[in-house]
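Every protein chain but one is kept in place in this view of the complex.
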Amino acid sequence: MMRVAVAGASGYAGGEVVRLLLQHPELEVGALTASSNAGQPLGAVHAHLTPLADRVLEDTSADVLAGHDAVVLALPHGHSAALAAQLPDDVVVVDCGADFRLTDADRWTRFYDTPHAGSWPYGMPELPTAGGPQRAALAGATRIAVPGCYPTAVSLALAPGLTAGVIEPDDITVVAASGTSGAGRALKPHLLGAEVMGAMSPYGVGGVHRHTPEIEQNLTAAGAGPVTVSFTPTLAPMPRGILATCTARVRPGTTAAAVRRAWSDAYGEEPFVHLLPEGRWPSTGNVLGSNAVHVQVVLDERVGRVVAVAAVDNLTKGTAGAAVQCLNLALGLPETTGLPVAGVAP
Amino acid sequence: MMRVAVAGASGYAGGEVVRLLLQHPELEVGALTASSNAGQPLGAVHAHLTPLADRVLEDTSADVLAGHDAVVLALPHGHSAALAAQLPDDVVVVDCGADFRLTDADRWTRFYDTPHAGSWPYGMPELPTAGGPQRAALAGATRIAVPGCYPTAVSLALAPGLTAGVIEPDDITVVAASGTSGAGRALKPHLLGAEVMGAMSPYGVGGVHRHTPEIEQNLTAAGAGPVTVSFTPTLAPMPRGILATCTARVRPGTTAAAVRRAWSDAYGEEPFVHLLPEGRWPSTGNVLGSNAVHVQVVLDERVGRVVAVAAVDNLTKGTAGAAVQCLNLALGLPETTGLPVAGVAP
Amino acid sequence: MMRVAVAGASGYAGGEVVRLLLQHPELEVGALTASSNAGQPLGAVHAHLTPLADRVLEDTSADVLAGHDAVVLALPHGHSAALAAQLPDDVVVVDCGADFRLTDADRWTRFYDTPHAGSWPYGMPELPTAGGPQRAALAGATRIAVPGCYPTAVSLALAPGLTAGVIEPDDITVVAASGTSGAGRALKPHLLGAEVMGAMSPYGVGGVHRHTPEIEQNLTAAGAGPVTVSFTPTLAPMPRGILATCTARVRPGTTAAAVRRAWSDAYGEEPFVHLLPEGRWPSTGNVLGSNAVHVQVVLDERVGRVVAVAAVDNLTKGTAGAAVQCLNLALGLPETTGLPVAGVAP
Partner (left out) sequence: MMRVAVAGASGYAGGEVVRLLLQHPELEVGALTASSNAGQPLGAVHAHLTPLADRVLEDTSADVLAGHDAVVLALPHGHSAALAAQLPDDVVVVDCGADFRLTDADRWTRFYDTPHAGSWPYGMPELPTAGGPQRAALAGATRIAVPGCYPTAVSLALAPGLTAGVIEPDDITVVAASGTSGAGRALKPHLLGAEVMGAMSPYGVGGVHRHTPEIEQNLTAAGAGPVTVSFTPTLAPMPRGILATCTARVRPGTTAAAVRRAWSDAYGEEPFVHLLPEGRWPSTGNVLGSNAVHVQVVLDERVGRVVAVAAVDNLTKGTAGAAVQCLNLALGLPETTGLPVAGVAP
């Protein structure tokens, strides 16, 4: 068993990493750290992690995190770089935060308004790029940036159409619904249960959401030219899940069969990303708690647009599951080890 | 007091009409009819309509409906025409079904696959059209077609941009989330509570949803040219509510101020349609059970698209509230009489 | 029109009072005050109160509240007494807080740990007491204490059995489920949407919830002797609603018919409290947003216990609806004026 420390274990992402490690046959839970919750038993902040309820959260520091085979960082944006710099180069470090996702410093600064920390290999193995799936960049990496939850759903929904050249890169629209755990554990009035149950509402409208440049970076890497996206996130009355509904103008002369072939070619061999049979559409309920991604696509010939939809669990494949998948790759384990593929439904 | 009969009172739409009539100071509940539920007390199918719990549902027939000042039809599609033909011309008939909404017989046939019954004045008073608000067509009408729920949200979200000429008519995308009451009371496995709670999923993807031609008809009436819409409805884990997120390419040279002005000009005087203050976005939770429509719009200059969002309660303003609003107009009452404007929140 | 000021209008209870006043034909919204939210437009804290979105919240002070026909206090516990003392005796003051509900100073101190402010007439008109319905104490009162939400549901569920002498007073158990708005707008982690959706959990177990003495006071007033209650509140994944499931040992020799008669005698003439037909059980969904109380009762002869269940909307009949009902009585209006009796369902 290899030992994995989790920094920021008291948040939703950190808790999900621990949940997945508890089911993993080759990885063992090492130190668990927190900031304001340090000193508390894990059960006081994550009562669902029953087997480790009495484990005490330690202070987040390089000393506590040292001596593990791998470290998962699940910290607020901007806190990863300083900590990662203090960890030995041969320790695998997987960052669930945004700090090392963007390669373009200008875009980082425009959306995050802090200095750019640099970029690490991007931890979305299945992402179709002009040079093949992104997986190749991850084997043996010791630093990996875990993708954001929306970019996971949107990029996997659309990239096959760009690598295959069947859709245009410059007029993409995305409306994505997220469960409220996506907003984290911050105490804000609009996240109270009484406010969110029964309510759908958009936020970060008009291209200002921080996941926008990450989506565009991924889709541009697919190779059809610079991508721009009209991205509107919405908050949905459910604890978890992202449903990304994406449209793009189809290239002239493209047939419905060519569209379907582009997506089935991209994901035919993937263990976690599934193109559903024709006529069936993704539902967030079907991927709950799992590392699965359900995708479907159709050509609307009336309007000349492809509609591509993906469903993921924002905390599992959208964050912690991707982190464990990256750990598997970095540590030389089979990529799917320990990761649930069936959702908890109904 | 004028008396109003409701045909199809056992469905969700019919029940909502009765709920609103119970609060109306000038209208009184007359005969309530049903088909398979005829003979049952209203309380057995709508336990929330407490004051009329013992009222027995009658068979739907022209005889039962005769002798009222107005009749609201809340029947499955295709059942309104025959019944309406048997009602006197001077009785106000308001149809919540689709039968008389489309003016183009070809489009009707393509989407509904039955003969076209004709068209009645379209019951969306606030709809901006090239000739001014649609309201003018409704005063004194004795036959009115109540709009569909999605068309209400989408048309009110986007039409101001078309009448003002600030958006292009030919590349509009809409993703709309609906509460599950929008699917009616039909017993289908995917509508079971265990399936819908925690789950978002699309349906009718690719331009096949029957509300598509109605949306396009409304937006074309706004006057900027023939409109095509990529429309994707999604099912959201809430009982009621529609959130329509719409994007359209902005006309070259249009400023953010011009966009805002288009929408504020359209709705400044409307009692039910509210353009929210800048920075605040509609939520279905805020219009629950009310006839209010909350709208917001922003120009995303990076991608040259306007994002316009509207929230309505699909059963109130999206169906039964619109029906009562039409009754008010047809019967010569002030348009807002008896209609709730504040949502039930949180 | 009489003018009503609302102190604490930024909370859930205060917002619901305003919502009901907006529908009231004889009462008009006067000053709206808040503490930390003073200075903000109402729309920033209650976006659902569309018609008053631009109204600015004022500071809570006797000066601002003066000059109205009535004042509703919707303040945190402990804040009502000082403010009420500064208001003229002839202004009707209705307090939604707990301060003036308990007549016994010792019990107040034990559960609230602050000095007892005294007691006002208790605002539950339908409550069966040994001397008849509580209503008699309210006509013409100028100070009224609005009941708590749990005590409303529990007392109305059980009191008929005590006044009729068919149940024992000393072995009552109550398990009640509440929507999360019952916890108010306080920012606590366990009230976040992601935590409450999909989750039921008890709290305040073991007789420590502050509504316990109020329940016992009400049921003792019913006249069968001192009542003790095992009361367990639970938090349910819904925004609103209370379902109180109550059991009590039946008096020896009592028949099922006698049980039913006790309840139907108590509520046969009540406009808001409805004993459902046999075989139908209350659901919180059917009273949403209304002032209705649905009640059902059955004798379980196998175990010698009566099971009585009541459903209310905690914010409407459980708080703000009761406040308006009390205003009606105090101001000489018909008791039901302006209060919705049909729930917003489905």
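Just so it is clear, A, B and C label the chains in written order, and each chain counts residues from 1 on its own.
In the analysis below, a residue touches a chain if its C-beta (ideal position, glycine included) is under 8 Å from a C-beta of that chain, and two chains touch if they have at least 3 such contacts.
Nothing here was measured: the structure is a model prediction, and the numbers come from that model.
Visitor: For a quick check of understanding: of C:126, C:195 or C:335, which residue touches the chain that isn't displayed?
Guide: Looking across C:126, C:195 or C:335, the contact with the absent chain belongs to C:195.
Visitor: Touching the absent chain in the whole complex: find that residue among A:288, A:306 or A:323.
Guide: Candidates A:288, A:306 or A:323; residue touching the omitted chain: A:288.
Visitor: Out of B:207, B:237 or B:304, which is the one that touches the chain we can't see?
Guide: B:237
Visitor: One chain isn't shown here. Among B:163, B:180 or B:234, which residue touches it?
Guide: Hidden-chain contact among the options goes to B:180.
Visitor: Which parts of subunit A face the unshown chain closely enough to count as touching?
Guide: Residues 12, 15, 18-19, 22-23, 25, 41, 43-44, 46-51, 53, 181, 197-198, 239-240, 274, 276-277, 280, 283, 285-290, 292, 294, 340-346 of subunit A touch the chain that is not shown.
Visitor: I need the residue numbers on subunit C that touch the omitted chain, in ascending order.
Guide: Considering the whole complex, subunit C reaches the absent chain at 171, 173, 175, 177, 179, 192, 194-203, 205-207, 228-230, 232, 234, 236-241, 243, 245, 247, 249, 281-286, 288, 296, 298-300, 302-303, 305, 307, 309, 311, 345-346.
Visitor: Which subunit B residues touch the hidden chain?
Guide: 12, 179-181, 183, 185, 187-189, 191-198, 237-240
The rule is short, and it goes like this: only the chains that are shown with their structure count from here on.
Visitor: Between subunit C and subunit B, is it the same set of residue numbers doing the touching on each side, over half shared, or a different set?
Guide: Counting shared over all numbers used gives more than one half: same.
Visitor: Rounded to a whole Å, what is the gap between the Cα centroids of subunit B and subunit C?
Guide: Spacing between the chain centres: roughly 35 Å.
Visitor: Just give me the whole-number Å value for how far the CA centre of subunit A lies from that of subunit C.
Guide: Whole-Å distance between the two chain centres: 45.
Visitor: Counting only residues that touch at least 2 other chains, which ones in subunit C make the list?
Guide: Expected reply: 12, 181, 197-198, 239-240.
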